[in-house]
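Complex shown without one protein chain; remaining protein chains in place.
Showing subunit A:
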């Protein structure tokens, strides 16, 4: 179609706002990718409210609600659709929509949109949208012909902590790009400002990843802190208790989906007691049938529990298959909260940190404030004396082992939300769990807490410097050295009764 005719055609369409929607859609579908890209750029520069519906459908990957024709978009077109849609949304009457649109335009606006943005900027009444638009404009005004406009833009960019601002300012400062001295000086100041803000975001980010990794290590190790730490059973099947918890979550997810789809958002909460019960049940069964015959024989316990772990893995493989199963995050555990321009805190990780602390408190209360806890502590400290005082040691052993396994099951629920759920899940956590318990000091809950967070943060501080592979090796070497120097771990059990 000749260009003029096409323009006329489009012009005519503008006269018929009702027909615009359908005609635009048809034209868009029929066009080749390059033409589609050009069309989207044109639309972004000259928004028309009638196209809003088409663009939001396109963003959803459809042509129109109910239209079943196949739409083929690629990433480049998707980016342009986002940008064009944001342009259109600036015309919205809802200031929240306009704000989101202005934020999108800060990332994606093209020079052709300057005139339109200028108009919206002048007419914007809402203060926060106004500020966001100013920034979106500033990005584009760095190449304005008027030095005064450029100067204002550079100053504005200095006030953001946006990673893109750094690149833009750096480009501006490259030799031969900016000639006006005052703008250059301002750009240098702004760049330093931006870099400082980015650094803060990065450090906070690292601290958060450390905490998050620590909380995961803690959840994985807490059950072991009881079975190994308190009972002294070298429990190689501990990882499989985590795995059982994760599979319990999977089964609960499926059941909830089938029988109570309206409650699907809360399935992880339903999964918690189920996972606890399953893991604790299996744990107690193992204790009764295998482990209690092996008390005081660490080597045999180690081999027997290792064998059990293999049996459990293969059983799960037979029941659910070798492939990983899909445990979907409910909406409230997906995505994250944007704290700084370069720092997003994922909800799932925030929840897991809180959950880890909750489980620690729960365990602590159970061990220190209940009759069962008292019995467990009595049996660990001096089995014979406890038995003499009428503590049913066999039953306490069983319950304590069940408790440790059950807590591992709870850890499994949390792990299912961030990683893989497969038969081998436990294998990847067992070594870390032992590291945490041994480093923290056997027989101490507080030790495990400090060791988990310490390892998490140390790992995350080392990783960016020397990479994930070397970091892991270095951490292991450091722990070995530490244990050589201090075999009892960070926190040693005080008192006279250590066998």
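We adopt the following convention: contacts are C-beta pairs under 8 Å (C-beta built on N, C-alpha and C of every residue); 3 or more make two chains touch, one makes a residue touch a chain; residues count from 1.
The definition used in the following text is that contacts and distances are computed from a predicted model.
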The complex's invisible chain, by UniProt name, from "Urea ABC transporter substrate-binding protein", "Heme exporter protein B", "Pyruvate dehydrogenase E1 component alpha subunit" or "Aspartate carbamoyltransferase": "Urea ABC transporter substrate-binding protein"
Sole contact to the chain not displayed, among A:41, A:56, A:95 or A:206: A:206
Candidates A:111, A:321 or A:392 - the one touching the absent chain: A:321
Options A:235, A:305, A:342 or A:448, residue touching the unrepresented chain: A:342
Touch list for subunit A against the chain that is not drawn: 33-34, 37, 61, 72, 74-76, 78-79, 82, 107, 163-164, 166-167, 202, 205-206, 208-209, 212-213, 216, 314, 317, 319-326, 328-329, 334-336, 338, 342, 344, 346-349, 418-424, 428, 459-460, 463-464, 467-469, 472
